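With one protein chain held back, the other chains of the complex are shown just where they sit.
Up next is subunit A:
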Amino acid sequence: MTDNPSFVPEPAGPAPGSEPFLSVRDLQVHFPTDDGLVKSVDGLSFDLERGRTLGIVGESGSGKSVTSLAIMGLHRTGNARSRPHISGEVRLDGEDLIRADAEHVRKLRGRKMAMVFQDPLSAMHPYYTVGHQIIEAYRTHQDVDKKKARTRAIEMLDRVGIPEPAKRVDAYPHEFSGGMRQRAMIAMALVNNPELLIADEPTTALDVTVQAQILDLIRDLQKEFGSAVIMITHDLGVVAEMADDILVMYGGRCVERGSAEKVFYEPRHPYTWGLLGSMPRIDRDQTDRLIPVKGAPPSLINIPSGCAFNPRCPYADVPKGGITRTQRPELTLVDAAEGADRHWSACHMSQEERTRIWTEEIAPKL
């Protein structure tokens, strides 16, 4: 492997001098296990500004959740013996959270940054009412009495579209439908007006009919609160309509990143092509998917040398001299002239080659 961890791709971001709101640099999260070191996240970098949404896309097991837990500082909680090794930087509003005091990060959790999880049923405590759990989140960070907190909880439930909030506030999670539960989770996450909201597959566990409603809700709330949002999903369709920027993860690394427009309409990585091809579409027969991503996700203990995607990539032999199997492709600008709308991808094929394959072979079939 020709790892080059010191390489930090230049992020798309604001003018030099002003730091981005959230800046992740060369993040590594490695779990020591009996079978070996699991490199769940291995050198991830990105930026995110307030009021913007970053979509992180990738197959299950690509390190999306581990990334979000690292940002929240949640890998540092719980039993000390099972914590992963974390390196790199997570800078929130100029503060490095990786090196910050754990107690300080705890106080930021739920207040400055909040998270919505995949399965709202298991993510809420079955023994406490929805209201109790929201009030608890509020009072952990605000010095208010129970009555005020309760009023706030009802207000939040109302805001996320739960009917009869003054009554439902005393209901238990199991008395809610899946969609209502996720709304309540969102109310709980937003109760302290966080500046960063991470939604980790917030619609994956829900009925298709409810999914769009929840996405709409998150989008509306973001407009209202102006927070930065990280929307994690394995479904490109979800981020295509939600995200300003998209980051495609594969085997704990970023393989393509750029504006949603670019990544969705001019993708320059074979893995992204595969994701686009395997997107379920109403107008196309499910069996007639263009380029399903064949094969299994890579082992995170023995990551394939060279390009981690090479065992599954239909173009692995295009670059000369077997370079895809010996040298890891770094993120490079797709078009240096593009300026703010910058688009990065990590593939050994030349830009011309990839543009040609996309326009001639892939796009027509999508």
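The working rule: contacts are C-beta pairs under 8 Å (C-beta built on N, C-alpha and C of every residue); 3 or more make two chains touch, one makes a residue touch a chain; residues count from 1.
Simple rule for what comes next: contacts and distances are computed from a predicted model.
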| item | value |
| --- | --- |
| Among "ABC transporter permease subunit", "Ferrous iron transport protein B", "Serine/threonine protein phosphatase" or "Bacterioferritin-associated ferredoxin", the UniProt name of the subunit that does not appear here | "ABC transporter permease subunit" |
| Identified contact with the non-displayed chain, of A:Glu136, A:Asp158, A:Asp335 or A:Glu361 | A:Glu136 |
| Among A:Leu37, A:Leu74 or A:Val144, residue touching the chain not depicted | A:Leu74 |
| Of A:Met124, A:Met231 or A:Leu300, the one touching the omitted chain in the full complex | A:Met124 |
| Contact with the hidden chain (one of A:Arg109, A:Arg152 or A:Arg354) | A:Arg109 |
| Those residues of subunit A which, in the complete complex, touch the missing chain | 69, 72, 74, 77-79, 81-82, 106-111, 114-115, 117, 119, 122-127, 136-137, 140-141, 172, 174, 185, 188 |
